[in-house]
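Below is one structure, written out as structure tokens; the observations come after it.
With one protein chain removed, the remaining protein chains of the complex are shown where they sit.
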Amino acid sequence: MIEGLVIGLVALGFLFSLSGAVGIVRMPDVYCRIQCSSKSVTMGAIPTLVALVIAEGPVSTYGSRALVVAGLLVILSPTASHALARAAYKAGVPMWAGAMRDEPHDQTSTKEAG
Amino acid sequence: MYLAVVIAELALVAILLVRLGRGPTVSDRIVALNTMATQTALATLFFAAYADRTVDLDVAIWLASFSYLGAIIWSRYLERGLL
Amino acid sequence: MIVANYLTAAALFCFGLYTVLTRRNLIKMVMGLSLIESSSYLLLISMAYRRGSTPPVLLNPPHGQTVTGLAKGNVADPVLQNFCLTAIVIGVAVTAVFLSVAVRVSQHYRSLDSDRMREMKG
Partner (left out) sequence: MTGFWALDYLCLAAILASGFLVVRMRNLNAAVMALSGVGTVLSLTFLVLGAPDDAHSEVVVGAIALPTLYLIAIAKARTNVSAEDELGESSDRRHPG
């Protein structure tokens, strides 16, 4: 029971991590790649760590460290992605040619017009 | 089973090295490097559980927090051109 | 076999030496020196490893090992690991000095190209 749950969670995490890595290689744009890496952390790394916690128990040495790492990743990874996307936008990295909207640019231009 | 997880995460690191080498702008490479650090932290944690060494666990916490610090430093450099 | 680690260290050393010899940018040459330092770390740690050994800083013996087995020498060599630790700490200081020298040279010659430093030519 526990064994099957652990194996299922690890397989789920690995599948999402693999799709995130393939997305980082294959996506056409910086912003799409940032989104792929964020998904890879949230749905890929967290189930893997939860699998380690379930396998070892939450109060054991390995399980508690896995919980600490999971909390760090949950808090810090979206912040890093946001800072990175903001810096890339401010440095003027071009968007993909098929992108539909440039929302920050639209907001500033409407504010200037109004 | 733990060893299989470590080897799988290292294979993901090898995939991400492609983007680190090919990325047209610096931002692509930062994304790849950040994800590489996260996967390496996971691999470290599972290797500690595999080899039953509790001393290796602190390295995983260092890596997980330092990938954030590296991303912040790189984005600040990218935004202002100077640290 | 552990020989693969030695060969990798040698290959990394060759990469660093190639970078130092062929690139003209000063910061790129310092990067080659950093690669050479990394190869020396890898060589030292690989020499410290013995077959099936554990780290020398453990509090309790891991599964399959006993305290008497650890006392009889089934740990990695702590002396070479201390060499590596010292080399890492000294290496970052040496890299900082090299980089500051490169920045001063670039401010003096208005360039980072090592071919333009005419006073250094023999």
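The letters A, B and C name the chains in turn, as written, and every chain counts its residues from 1.
By our rule, contacts are C-beta pairs under 8 Å (C-beta built on N, C-alpha and C of every residue); 3 or more make two chains touch, one makes a residue touch a chain.
All values derive from a computational prediction rather than experimental measurement.
Trainee: So that we can see where the missing chain sits, which residues of chain B does it touch?
Mentor: Counting only chain B, the missing chain is touched by 3, 6-7, 10-11, 13-14, 17, 20-21, 23-27, 29-30, 33, 36-37, 40, 43-44, 47-48, 50, 53, 55-56, 58-59, 62-63, 66, 69-70, 73-74, 77-78, 81-83.
Trainee: Write the list of chain C residues that the hidden chain touches.
Mentor: Residue positions of chain C that touch the missing chain: 1, 4-5, 8, 11-12, 15-16, 18-19, 25, 27-28, 30-32, 34-35, 38, 41-42, 45-46, 48-49, 52-57, 75-76, 81, 84-85, 88-89, 91-92, 95-96, 99-100, 102-103, 106-107, 110-113.
Following the convention adopted for this analysis, only the chains that are shown with their structure count from here on.
Trainee: Drawing the touching chains as a network, do you get a line, a ring, a star, a complete graph or other?
Mentor: line
Trainee: If I average the Cα coordinates per chain and compare with the overall Cα mean, which chain comes out closest?
Mentor: If we average C-alpha coordinates per chain, B lands closest to the whole-structure average.
Trainee: Just curious, how far off is chain C from chain B if you go by their C-alpha centres, in Å?
Mentor: Taking the mean C-alpha position of each chain, the two centres sit 20 Å apart.
Trainee: For chain A and chain B, what's the span in angstrom between their mean Cα positions?
Mentor: The answer is 13 Å.
Trainee: Provide the C-alpha centroid distance between chain A and chain C, rounded to the nearest whole angstrom.
Mentor: 33
Trainee: Going by the contact rule already set, what residues in chain B reach two or more other chains?
Mentor: In chain B, the residues touching two or more other chains are 54.
Trainee: Mind listing the chain B positions that touch chain C in their complex?
Mentor: 51-55
Trainee: Could you please specify the touching residues of chain C with respect to chain B in the complex?
Mentor: Chain C residues touching chain B: 54-55, 57-59, 62-63.
Trainee: Give every residue of chain B touching chain A within the complex, in rising order.
Mentor: 1, 5, 8-9, 12, 15-16, 18-19, 25, 27-28, 30-32, 34-35, 38-39, 41-42, 45-46, 48-49, 54, 57, 60-61, 64-65, 67-68, 71-72, 74-76, 78-79
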